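Shown here: the complex without one of its protein chains, the others still in place.
Chain lettering (A and B) follows the sequence in which the chains are written, and residue indices restart at 1 in each chain.
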Amino acid sequence: MATSARTAGQGLLSRYGWTIWIGILAVLVAQGLYSFARQRIDGHQLAGLDDTAPWGLYIAGFVFFVGASAGSTVIGLTVHGFGRKDYEPLATRAILIGLLSLAAAVTFIAVDVGRIERMFLLPWFWHNPTSMFFYTSITYYVFAAILLAELYYTVRLTRGSTEPRDRWMAKWLAIMAVPFALVVLHAPHGALFAVVKAREFWANPLLPPHFAVVALVSGLALVIPVAIVTSWLKKRELVGTHTLAHMGALLALLIAVTAVLDFFDWLVFAYSDKAAGVAAWDILFGSHLVLSVIHVGGYMAALATLFFVLRFRREWLVPGLVVACAITLLAVAGYRYNLVTVGQAVSLLPVIPVNEYWPSGTEISIAVGIIALTALSYSILTKVLPLEEDAPAQREEPAVVTGRLAPAGEST
Amino acid sequence: MPRYGMVIDLERCMGCRACMEACKVENNTPEGAFWMHVFRFEEGEYPDTKVGFLPRPCQHCENAPCVKVCPVQARYMQDDGVVLTDFKRCIGCRYCIVACPYGVNHFNWTPPEDAYYLDWDDPDLEKATGGAVPPYDNPDLDQPHGDRGTLVAGGGHYDGTTEKCTFCVQRLEKDLLPACVSNCPVDVFSFGDLDDPESAPSQALRSRRAFRLKEELNTSPKVFYVGQPPPSEEIRPIDIVSSTGGQ
Partner (left out) sequence: MARFSRKTFLVGAGAGAGTLVSASHLVSPGRGAGQSAAPAPVEEWVPTACWIGKQDCGMLARRIDGRVVKFEGHPAHPRNLGTLCPKGMAQIISVYDPNRVKAPLVRTNAKGQTGEWRQVSWDEALDRVARKIKEVSSDDPGLILWQKGRSKTKEFYDTAFVKALGATKLGHGAYCSDAGYRACEFTVGVEGVLHPDFRHTRYLLSWGWNITNAGGNKLCWITWNRQLLEARERGVKVVVIDPRLRGAGPFADEWLPIRPATDLALALALARELVRQGYVDREYLRRFTNAPFLVQEDGFFLRAGDKEQVWDTATNSAVPFDAAKKPALVGEYTVGGEKVKPAFQLFTEHLDTYTPDWAAEVTGLPAEKIRAVAEELGRNAMIGATIEVEGVSLPYRPVSAMAYHMCQQELGFEAIRAMVMVFMLLGAVGAVGGQSIDLGGWKVEAEKFDKWGEVEIGDPPYNFYLKDSKFFPINTGSPSIVAKVMEDPKRYGVEKLPEMVILHMHNPLGAVPDRKLISSMYAKIPFVVDINAWLSETADYYADVVLPAATVEKYEGPLGATDQYVDAVALRVPAMKPLFESRGEIDIYLDLTEKAGLLYGEEGYLEQINEALKLVEVDEETGEVTRGPYALPLDRKPKVRQIFDRWAKSQGIEGGVAYFEKHGVYVKGPIEAAKYFGFAMDPPFGGLVHRLYGEPLLRYQEEMKAKGAAEIYWQDYTPFPTWRVPTMDRSPSEYDLYLISYKLIEHKQSRSSFIPLLAEIARRQELSINPKTAKERGIDDGDEVWVESHNAVTGETRKVEVQARYTETIRPDTVGMAHHFGTWTHPEAEGQGPSPNEIFFSGEGYVANTADQSFHVKVRVFKA
């Protein structure tokens, strides 16, 4: 019974657990807001950034979440493009993850720029056709519109709409969203870095397609644990083991592609005969060694874990997936952070010394606050919005509703 | 329409950094910001050591990466070749800073009232200065300048924006030379119209072999160096002045 299921759903967590969860997130958001206010008043000097390395944790967070946002669209594609109905229970959640990740990304940018109020005037009043930042700012609005539209139609479907237009819109939006997200939204973020000839570590034509693949990796690696944790909390499976295994295999494939791209990226870079190349290498294996290990080692460990549970220990699939995805997210985060910081850690000219950048307390505080705000929004929105598991059971039946309801059954 | 450029004579430079100070006072750049920077370096091993100096203003590139990447065209090149920042438009994204191969940019990390060295909040002092912060505050800088007729001059006054050398746009409009050029005790700088064959920089370039920094990046700087070969990769910076902003 949908209604009873909904009532049961209200006990998603015990009231006590839910309050604690929201409470923790609210505290984290509050401390982030406080740091943000201080940063507004005392200036960006509170960050660990300086003129030699003006981009840091905020920009790393920004590209991470744009990537996650873009990658989350893969669920919609799987459902509507490849007809995988078993992914359907994740559809709304994936769109929410997409929207909220995008919001997180924009928030990261907003706390990073010096003049937030002017940032929102771009691209409406001011533009520069040669700037990747200009283009990406347009894509946020377009992508948000696509995702919102997708959400609208998906919710309508969840609530039982049988109008063909709704299904058609949901389908084509979901399908379109992916190439848009990867090629028009996220690859240009790679181009944002790649067009900077001054930074040898970034000036690499492989970077935009690399970003597209990493987006898929991070998006998928975010959706999978969300699905698993939600299932655990609701005490019912959103998707079956078979689907999870499929997602795990897909993730493994994507990680492998990314790792190959990373490998050749670094291989060509290792042949650099310029001091900048050598310096970057020294940093990657020097002060940033831990991050490099998290990045490369993380991919390897995630792949190994996925391979192991998929091939040898299916019974450990669920915890294996959670572990692999957590490692993957860390690896992607490490990759993003290294990319942003190492690119700037290398001196521009032999005469110019570089100061080592590490994020300050303010930056970490604000970053944590944004992530907590995203989680908080997600928690609240998934309470408020109608989700697939609350849908009337027979979504494939014609729209005419008879008095009889099919028993709540398992998905195929 | 002139096309302004500069020639720097490394055979004369004594690395005294008077140009850094002249720029700083003229343009009121805040603590940690050096639009003109003079690098000092040494090379080789005792006793075959060499010492060198390299002044580096903004290169005012013809093909400026900073102009290309600014999302709002706050960073732009005027008709006379000077590359400026519109402080009323800059959103402070700092893309220009990462894109610049020469590291000439400074982001205003600190609000102006905290950015000028000492605590100027002193009633005895305010009697003499009228409360100006810094007390040598240059009133020219708050006026509109340049082709766009907007706020492009000076430093440190607009926090959350990025700034850099403007070739002293407020002085050019008065037919004065940039502060660094005019102040150099040993005449290191020639400044003027690169398209005028009789201008000081044109003459300097005619008679001497010149290089530009990072020519291979195709930025086409309008700042040329004569008198010494380009610094090699073996040089070691000395007397480092950090150009910074964070805490």
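The rule we apply is simple: contacts are C-beta pairs under 8 Å (C-beta built on N, C-alpha and C of every residue); 3 or more make two chains touch, one makes a residue touch a chain.
For clarity, every value in this text was computed on a predicted model and none was experimentally measured.
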Omitted-chain contact residue, chosen from B:53, B:167 or B:191: B:53
Of B:94, B:157 or B:214, the residue in touch with the unshown chain: B:157
On subunit B, residues whose C-beta touches the chain left out of the figure: 10-12, 14-18, 20-22, 24-26, 31-32, 42, 44-47, 49-53, 88, 111-113, 117-120, 122, 124-125, 128-130, 132, 134-139, 142-144, 151, 157-161, 182-187, 228, 238-239, 241
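Simple rule for what comes next: only the chains that are shown with their structure count from here on.
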Chain centre separation in whole Å, for subunit B relative to subunit A (CA means): 40
Subunit B-facing residues of subunit A, complex: 41-52, 54-55, 109, 112-115, 118-119, 121-123, 126-128, 130-134, 137, 192, 195-199, 275, 343-344, 348-353, 355, 360
Touching residues (chain side subunit B, partner subunit A) in the complex: 32-33, 39, 41, 54, 56, 65, 67-74, 89-95, 97-103, 105-111, 114, 159-162, 213-214, 217-218, 231-235, 237, 240, 242-247
